[in-house]
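For this depiction, one protein chain was excluded, whereas all remaining protein chains were kept in their positions.
This part shows subunit A:
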Amino acid sequence: MKYILGNQESVMPKPLLELICPAGSLPALKAAVDHGADGVYLGLKDNTNARNFSGLNFDAKALAEGVRYAHAKNCKVLMALNTYPQPTTLKRWQQAVDTAATAGLDAIILADPGLMAYAMKTHPQLRLHLSVQGSATNYEAINFYHEHFGIQRAVVPRVLSLPQVENVVQHTHVEIELFGFGGLCVMVEGRCLLSSYACGDSPNTFGACSPGHAVRWQQTPKGMETRLNGVLIDRYADHEKAGYPTLCKGRFEVQGETYYALEEPTSLNTLEMLPEMHRIGIAAIKIEGRQRSPAYVAQVTQVWRAAIDAVKRNPAAFKPQAAWLAQLDKVSEGSMHTLGAYYRPWK
């Protein structure tokens, strides 16, 4: 199942609620494919993508096997190239685009317009998606990327309410992909400098928020302490759940009170909004978590496959099953899940 490009795109029906799952390794990719993903997204073993963690991601051999395995089971493979190239190492990003084209990827997910121009010129047949890191939150921006770089799908930042997303969908031919499940941060996607402020490396250039070299966990008599570049950002009592070691989820002393001053560790879960997403024509649902294990990918993909199939069969009767919610809560960061900005009756 290949996308059709060029003039034919207008006659092709847009996809509806494709399930796009994360893969940080070949076993994770196979877990996603085996449990019913319509597409998997992955990255190379360097800072050309925003999950640049030690030991994670794909080399050429794993990529070739991953593409072969997924395509044999009719599953698309997308490559995240969603960091911002730096002047002295621009070649690395361009080579990554070449690698994607040569390896037969179904699309690449980009944030940088310079790289989009390179991809469009060098590999005109390669399908381009706009990464969430591109931070396009309105249809004018999305249409701009479509007109100038041929972007065919946009992953929308997690800051819009669902009615605002619907407004975007109604004013663009570009397919819209939404995050459905997984870790949440402060959602200043592509523009967040908190990690850079704390440890010198930001997701946008280094490819990781709170990279391992800057993180220290230590059990102390007062509780488990998390330090980022030596700075204490949280301390968990024995009964408390832990979150990722990011500055936005730290507890800070503000005017004599210590609390989650920016946000509490929590996960996005939009399962109950699936009928609405189906109605407004969301092309794809993205599951966060390329840094997670194959076990997570298997469990989450299985639940979302069942839920999407159910909503497609009968949207009006759709109701998230308790077992699905329990399974998703189990693997969630923080002790709760949220609908994020999607549900915001007050606007």
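Methods note: a contact is a pair of C-beta atoms (placed from the backbone, for glycine too) under 8 Å apart; a residue touches a chain by one contact, two chains touch by 3 or more; residues count from 1.
Simple rule for what comes next: contacts and distances are computed from a predicted model.
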Q.
So one subunit is absent here. Using its UniProt record, which name fits best from "Ubiquinone biosynthesis accessory factor UbiT", "Multisubunit potassium/proton antiporter, PhaC subunit", "TldD/PmbA family protein" or "ABC transporter permease"?
A. "Ubiquinone biosynthesis accessory factor UbiT"
Q. Hey, which of A:Pro13, A:Gly55 or A:Pro87 is the one touching the hidden chain?
A. A:Gly55
(Q) Considering the complete complex, identify which of A:Phe144, A:Tyr236, A:Phe252 or A:Phe318 is in touch with the unshown chain. (A) A:Tyr236
Q: Specify the residue from the set A:Val215, A:Leu232 or A:Ala306 that touches the hidden chain.
A: A:Val215
(Q) By the contact criterion defined above, which parts of subunit A meet the unshown chain? Give residue numbers in ascending order. (A) 24-28, 30, 53-56, 62, 211-213, 215-219, 224, 236, 238, 240-243, 265, 291-296, 299, 330-334
